[in-house]
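With one protein chain removed, the remaining protein chains of the complex are shown where they sit.
Naming follows writing order (A and B), and every chain is counted from residue 1.
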Amino acid sequence: MIRFILGRFAGMILVLFIVSVVTFGIFQIGPIFANASPVFYYIGKAPATPQLVAALEHRYGFDQPIPVQYFNFIGGIFGKSITDGVSQTVQCPFPCFGYSFRQNELVSVLIGRAIPVSVSIIVGAAVLWLVGGVAVGTASALRPGTFIDRAGMTGALAAVSLPIFFTGPVLLLIFVYGLGWLPTIQYASLLDDPLRWLQSVILPWIALAFLFAALYARLTRSNMLETMGEDYIRTARAKGLDRRTVIVKHGLRAALTPIVTIFGIDVGTLIGTTVITESVFNLRGLGYLSIQAVTQQDLPIILGVTIVAALGLVIANFVVDVLYAFIDPRVAV
Amino acid sequence: MRFKRKALGLASVAVTGALLLAGCSGTGSGTTTPSGGSGSASAGFDAAVNGVVNPSTKTGGTLKLLSANDCDSWDPARTYYGWCLNMQRVMSRTLVNYSKVNGTEFTLAPDLATDMGTHNADYTQWKYTLQDGLKYSDGETIKAEDIKYAIERMYAQDVITGGPTFYFTEIIDAPSSYKGPYDGKSLPDSAVAVSGNTITFNLKKPFADFNYLLALPTSAPVPEDKDTGATYTRNPVSSGPFQIENYTPQKSITFTRNKNWDQASDKIRKPLADGIDLTINSNTEDIDNQLEAGSADARMETAVGPAFRAKIYSDNDLKKNADDPGGPTTRYYSIASSVPPLDNVHCRRAVFYAINKASALQIAGGSAAGQVAGSATPPGIPGYDPSYNPYPSGSDNTGDVAKAKEELAACGQPDGFSTKFAYSTPDATNGKAFANVRDSLAKAGIKVTAATTSAENYYSTFIGSPSNVKKQGLGIMMAGWGADFPTLYGFYQNIVNGATIRDPGTSNYASINDSTVNKILDDTGTPTTTELGTQLNKALMATAQFLPMRWDKTLWYRNSRLTNVTANNALGFGAYDVVNVGTSDGK
Partner (left out) sequence: MSIGGPTEFEAVTAADGMNTDPSGDDAPADIQGRSLASIAWRRLRRDKVALAGGVVIVLFVLVAVFADLIAAVYGQNPDRQNNLGPTSPINDVTGLPNGAFGGISPEHILGVIPLSGQDLFINLVYGARTSLSVAITATALSLVLGVSLGLIAGYFRGWADTVISRTMDVLLSFPTLLFSIALIAVVSYINSDPAIRFYILVFVLGFFAFPYIGRIVRGQVLSLREKEFVEAARSLGAGNIRIMFREIAPNLFGPILVYTTLSIPNNMLGEAGLSFLGLGLVGTPSWGQLLSDANQYLQVDPFYLFLPGLAIFIAVLAFNLFGDGLRDALDPKSTR
């Protein structure tokens, strides 16, 4: 088991390494093709003379070999002081992703500010879609082929076909501009202003949960149907156990195990990738930060957010793998 | 100011969902009658454009301002966004500054200096005397050395990036090896000399507009012991009536009154408010809702959004609190003569005749967004003449296909040709503008395809690199420019003088290199006159490389509780001159 966990852990580190190299690579090598200097990622504004470009390249270390630049960046994550002025250095404690010269702020501070927003969206939505999806899926599976089943599954298929950048604005149109039940979205911290916080995240929850609940409903239904066909369930029914008990104690539990697995991975995946939701609802989370950084070509932020997102993903995978290995030791062989 | 400052703000807003669009009642053109002083007017639509809304002396209250973006920098030497130059007026004083910023004719007055300075006969030496007893917000005395130090740090071009420092570094007679003060070296007296309270600038060449340069916040004094280099933006020392109380980048900045600032020493500012809160709000719809509800006082960085604009124009109660000022700004298309067949002047003229300027104006927001430009020089710049249009694109500005075809025949391309139209993404309005160009030029047989890049590097390396323009064949390039100061040099130097062609990093996108234009701009020892302006405008239009599309206007909204409101057309694209604004309720 320990060997298994260590192996998975090594895999996780490897993925993080590859992600960072590739992301770093496309942004460093890209400008070379364009015959431009990567310093434009950092300053981009001054009407640059060649001398100025050279001076900036030197200051930010772009005149060093690319591998050296990469290791400087990675080394920086574990905390160091970075020069961002001439005589000035900024202490950048772990986890340090460098300094955004565009936003005049440490990347770790920007990410730290964005994470609560993204987490608020994801956690609330996740609870909604898990409960909603499993409920609809179970209801469908219990009466396969009936009206409830068909309505549930057709609805789920329709929901999967609706993009968030359509449902989001429609929700805004109805609840903010139409009925006026909610104020225009402006995020406030849960601790500062719980009501405003709820008002700002409730629509993103619904929009995101709508899409995912549809998937989970389909998944729950097919898992339930499969489980209900298994011998031990038939045996339990034959023993005269109450139908309800069988469904809840045996069927649902067995059907939910793979769903919880997928749930873990989905939540991990969403960290840093709720780009559209945050754009539609004007929430400054990780997704917004990254798309803004991409349009501004702010390399330190892009690298930082990508690594955080990859971290969310691989940790979710790791945890799920390990948990699975405990539940079903055959996996760890 | 460089136009990209503003365009940049828009670009990132486009992602979040709101955009500068306008539509308008056809109130006047950009030609406004200059009022001698600041004029005065009670509330009403456009009242702050030339006058002062709700004149008052009542003090107290905190201004609640909003913006969708933070400033590029709060370091006075590093900011170049128009609205941020305007914000700097609350905390950065310079030797000379603008005393009237509304209308289209602005006046300068001594600020830190005792008078407007003296210059020698050929404008190569300028001498100023600092007022006695001026203090920074930290109580230290403002010294003439601090202004010299502010000039010195501009030479550290790898640290003090972003601002219009090049105006200074190009003309001050500094040794070419000078790289700024951070390696312990100072400028010699042969460049900038300080003696007691007097400071003398020695220039490489005559420069009659020097006072206008000083009116930019760029040369505001910086005490050497407080300078933190690139991080000075986090906590700049104030010399003006307000000082930074708290600053969280990308979130908020609050100002309180600077107790060490003395009204008696400042003839330009008459601050009334106790404090200023500027909140960065990414939700532009929320900004407009707060303005409409009166819970916020003004939006600083750009015009109101399209939904609110529509409401303003259909509700007189809202409209009376709105202003639609026009400043010295031209939106234009640069036509590259390095891209065949546009190397032939007739092919370029064909584009001039065929273009549909009227639809382009409508896309930008109709008459609220400006007026169709017949020539390059915008209102407020000497030589401005709305009746001058050497290449009329039809009587209604929708394109003159017959004339375009004539020019195409003269060019040897009777069946038209293919070229590219460059614009920046993501911006839905730019996409519509491209559709207009493609549609209107297609009528004359000119086929246009898109060439785009991200707004961030559009100006710097895409159209700002003559070799890239040639290599990628960017025949027609979308551009815009607002004057850094209202003289020929302040508007044109960077965008049409052949001497400013660099690769990359030029703002002369079409590589215009016309001897008459160059000569007028190079002759910096002669103050701007209308006659020179007319001459330059005509010579520039003759090159057929600068296709003027419109002279800009911007729609702003002010809370009705605000007093002493004027538009800052000199620096802020018409944003309200917040330093003098007060509140009627004292809150």
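Rule of thumb we're sticking to: a contact is a pair of C-beta atoms (placed from the backbone, for glycine too) under 8 Å apart; a residue touches a chain by one contact, two chains touch by 3 or more.
This is a predicted model, so every value here is computed, not measured.
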item: Absent-chain contact - pick from A:I5, A:I265 or A:A325; value: A:I265
item: Hidden-chain contact residue, picked from the options B:T398, B:N513, B:T534 or B:S560; value: B:T398
item: Identified contact with the non-displayed chain, of B:D343, B:D439 or B:E531; value: B:D439
item: Selected from B:Q371, B:T452 or B:N518 as touching the chain missing from the view; value: B:T452
item: Identified contact with the non-displayed chain, of A:A55, A:A255 or A:V280; value: A:V280
item: Residue among B:N283, B:N321, B:S334 or B:S359 touching the omitted chain; value: B:S359
item: Positions on chain B contacted by the hidden chain, ascending; value: 14-15, 17-19, 21-25, 285, 305-307, 309-310, 313-314, 356, 358-359, 362-367, 396, 398, 420, 422, 425-429, 431-432, 434-436, 438-440, 442, 449-454, 457, 462, 472, 474
item: On chain A, residues whose C-beta touches the chain left out of the figure; value: 11, 14-15, 18-19, 22-23, 26-27, 30-31, 33-34, 36, 144-145, 154, 157-158, 160-166, 169-170, 172-173, 177, 208, 211-212, 214-215, 218-219, 222, 262, 265-266, 269-270, 272-277, 279-280, 290-291, 294-295, 297, 302, 305-306, 309-310, 313-314, 317
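Here, only the chains that are shown with their structure count from here on.
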item: Touching residues on chain B, where the partner in the complex is chain A; value: 11-12, 15-17, 70, 72-73, 80, 156-159, 161-162, 166, 179, 182, 228-234, 249-251, 281-286, 289, 426, 454-457, 460-461, 464-465, 468, 494, 502, 504-507
item: Chain A to chain B touching residues, read off their complex; value: 34-36, 40, 43-53, 55-56, 58-59, 84-88, 90, 101, 103-105, 110, 113, 183-186, 279-280, 282-284, 288, 291-292, 295-297
